[in-house]
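This report refers to the structure that appears directly beneath it.
Missing here: one protein chain of the complex. Every other protein chain is in place.
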Amino acid sequence: MANVAMPADKIEPSFFEVSTNKHKGILSWLLTVDHKRIGLLYLYTMMTFFAIAVFFGFLIRLELLTPGKTIVGAQTYNQLFTLHGIIMIFLFIIPGLPAVFGNFFLPIMIGAKDVIFPRLNLLSWYLFISGGIIAAVSIFLPGGPADTGWMFYIPYSVRTNTNVFPALIAAFLLGFSSILTGLNFITTIHRMRAPGMTWFKMPLFTWSLYATGWVQILATPIIGITLVLVMVERFFGVGIFDPALGGDPVLYQHLFWIYSHPAVYIMILPAMGVVSEIIPVFARRTIFGYKFIAFSSLAIALFGSLVWAHHMFTAGMSDTAQFVFSFLTFAVSIPSAIKVFNWVSTMYKGSIQPDPPFLYVLSFIFQFAIGGFTGLMLGALSVNIHLTDTSFVVAHFHYVMFGGTGFGIFAAMHYWFPKMYGRMYNMKVATWAWAIVTIGYNTLYFPMFIMGYLGMPRRYYDYLPQFQVYHVISTVGSWILIAGLIMMFTNLVIGMRRGSLAPKNPWGGVTLEWQTQSPPIMENFHTIPEINKGPYDYSEYEVVIAKEAK
Amino acid sequence: MSDHHNHEQAHVVEYGKYIFVWISLLAFTGITVSVAGINFGNWTIVIALLIASVKSWYVLNYFMHLKYEDVVFKVFIFVALLTLGIFIALTFIDYSFVR
Partner (left out) sequence: MSSSTQAHVVHRDDYGSRMGMWLFLFTELLLFGGLFIIYAVYRFVHQQEFHMAAQELNTTIGMVNTIILLTSSMTAAMSITAMQKGNTRFSMALIIVTILFAFAFMVNKYFEWSAKIHHGIFPGGKELLAKPEGEILYFGLYYVMTGLHALHVIVGVTIFLFILAFIRTGTIHQHAYVKLENAALYWHLVDLIWIFLFPLFYLIH
């Protein structure tokens, strides 16, 4: 690691030193209304939950190393994958990019001093942390954590004696947190753009947050009420979905997926926004098809709300519904494909800088493409009958949610790190970590496509001997992945504390955040900037590029 | 943002207008109750929802000031209602046909 003395552009106390309140120490953080601090609060708590969920994943893979019982019994296995799913989905991937990087960077990127409702922003974080704590506590209550799977399908979720109720409350609180964040971002984007920043001069990450915000506001309440109905059914026997009382369990599935499918667009849209930010910088070219990408975000948000029942093709719907939803599922792939074409076109004849943010973006494109294609396979009715509830599905959604959004989060971390902390991480170590993570990731998940296709069911802790070879490869992949993740995070944490000082604009980006100091001052800007050119215009800008010698 | 935004919503709706809207709402309530006794078969619910929608239109536009707000708010409402409508319609595609 080279210890090159970096020109430090930091000349004023940053938001780390200047608080929005009169408290000191941890209290000044817990009562902050500074969007940057709130973003970091989310980051640290979220990464804790991520680590816990990774650990559960590790245990799952360990159990699947051999057929039959390896380390845990059947019910514990059910609880493991339930918790893994709940934590990953509600505490990591859905809040993920909006809560951390949206909070930190949205105001800066539009030239504002904060979001429009700063105290509501803090409330969002408290709702998040409350949900997380309740979910964590449910693990230790008598009866153990829920074993229903993260989908809480009726009637089992009403019958089981495990702690479903805390899990439902946690999910409800997290949904509320998500709603308030979306509401805050949409209003902020409408009202607080700097003078001259028209809608079409906004960065694409901002566009993605805008589209995501609408999904958060309009879709999340549906799961809110659905989860409340499960609670009501457990406690008061209201029986709206209970077949014994005339209810229809398939209707529960409809309501559940009316939110949970759009939820995956809450997950992926900001990640696509991050990719749209990173590629122009590291290819040194303006983004290809800015308006197409902006509108495709809105189109994905809209069309993504129309396809939910593709999770229910074997549940017992009418044939007409099957046809319609299958058709719509194929249609929603089009705007996503447009984005991939635009990203690749941006790189064409560009001057590529293969730094860690860009490397993670490359992995994203590769993995998201696989995830997308396999999604289309699952969208075909005849194929779905064979592949549904197999490992194929598990691989598909991990490729889009983890290989896609997860890697998008890693890319964002490596891209914006120097701005957030004013320091740089070791790029060589980061590159190695990226390679190990990517190899480990694909070794872990790709075999699941094959074994799923061959018939291995999902959520089974026991299996026929012919599947073992795939399980072993996959489990070894999980170990490689975890080693890579540890390396990646350790490198970042060391960089936070001891990395060399980073300048304002280490990557040569042109969006507004790169014009502030690293780390930013509390109000982001002394004077609100006036915008007169697009967000990816490299024509006149002089870049000061400083990076560690490789 | 300059402060003149704070005084833009100076449009005052007079008491009389509210009273007029209220009377209309009462009238529509009366209509919907008396019409409920008539057998329209499958159209009963359509008529009931239609009258409820008219009442909502009054509440939204006058009591909630939507009529006097920026067009952005009207687009927002349209998007929200469209979304709910889509959810209902697509769910019915399952239930309206033989399962």
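Residue numbering begins at 1 within each chain, and the chains themselves are lettered A and B in the order written.
We take it that contacts are C-beta pairs under 8 Å (C-beta built on N, C-alpha and C of every residue); 3 or more make two chains touch, one makes a residue touch a chain.
Bear in mind the structure is a predicted one, so any value in this text is a computation, not a measurement.
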Seminar exercise, completed: Filtering A:His23, A:His386, A:Arg498 or A:Lys533 for touch with the omitted chain leaves A:His23
Problem set entry | Option from A:Gly239, A:Gly289 or A:Pro529 whose C-beta touches the chain left out | A:Gly239
Exercise. Which of these, A:Asn103, A:Thr206, A:Thr220 or A:Thr438, touches the one chain of the complex that we don't see?
Worked result: A:Thr220
Problem set entry | Residue numbers in chain A that touch the chain omitted from display | 13, 16-25, 28, 33, 113-114, 116-117, 120, 179, 183-184, 186-187, 190-192, 217-222, 224-226, 229, 232, 236-240, 245-248, 251, 254-255, 258, 522-523
Problem set entry | Residues of chain B in contact with the chain not shown | 1-3, 5-10, 12-15, 18-19, 21-22, 25-26, 29, 32-33, 36-37, 39, 44-45, 48-49, 51-52, 55-56, 59-60, 62-65, 69-70, 72-73, 76-77, 80-81, 83-84, 87-88, 91-92, 95-96
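The rule is simple: only the chains that are shown with their structure count from here on.
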For this session: Please report how many Å separate the Cα centroid of chain A from that of chain B, as a whole number.
Result: 36
Seminar exercise, completed: In the complex, chain B touches chain A at residues 1, 72, 79-80, 83, 86-87, 90-91, 93-99
Seminar exercise, completed: Listed in rising order, the residues of chain A that touch chain B in the complex are 190-192, 214, 218, 222, 250-251, 254, 258, 305-306, 308-309, 316-321, 324-325
